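Report on the structure given below.
Note that this is a trimmed complex: some chains were dropped, and none of the rest were shifted.
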């Protein structure tokens, strides 16, 4: 069967748990060799990249091939707003940064990835 | 005109009414012969498949060609959580079950269906 490809778009912090649950179910069902998974976080949801409980799950998923992307615009905006935030240099090494998450969302879909908003 | 194809993804229970309203408008506008409609529910939204008021509307739509899919993982999870839930064997006969809703969402899009998150 042709390899499946999917982009999870997360911009609302409270949707992370649903997204991570979806990905765990997906890998169980399709197998790591059956699907390419990319997660793109922008907006306030990027703060989850500084949450230790979530990072433990994400790290395990990244070791199974899932890619995690963070929007640099959003990381900076969260820091400039004075709330708790993560500087790009403090991101875990398995997380990739893209200049503008919204552009990545479009390009990844144009590469044939299905879009899911958990 | 080429036949339209669309997948409605519903994972939040409170979005069902919007989704069903969208589908009614769509069939009115494009005609039953003009569009293939698939509805995929996962997460807590699967409980609507046990709601009599919603089932009445869904049943009518299914008779006009709309397909309704339920995620088996989600049905089981809702039941194991101790909340009110529906067992798969009690689902109305017009509702189809898929092993993992998230995999179906990807496959259906790769078959050329547009994605809508109501």
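Letters A and B name the chains as they come in the text, with residue numbers starting at 1 for each one.
In the analysis below, a contact is a pair of C-beta atoms (placed from the backbone, for glycine too) under 8 Å apart; a residue touches a chain by one contact, two chains touch by 3 or more.
Note that this is a predicted model, so its numbers are computed, not measured.
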item	value
Given 2 placed chains, full-complex copy number	3
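The criterion applied here is as follows: only the chains that are shown with their structure count from here on.
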item	value
Chain A-chain B separation of Cα centroids, rounded to whole Å	26
Chain B - residues contacting chain A, complex	9, 11, 42-43, 73, 99-100, 102-103, 105-107, 109-110, 115, 117
Chain B-touching residues of chain A, taken from the complex the two chains share	2, 4-6, 18, 22-23, 25-26, 28-30, 35, 112, 114-118
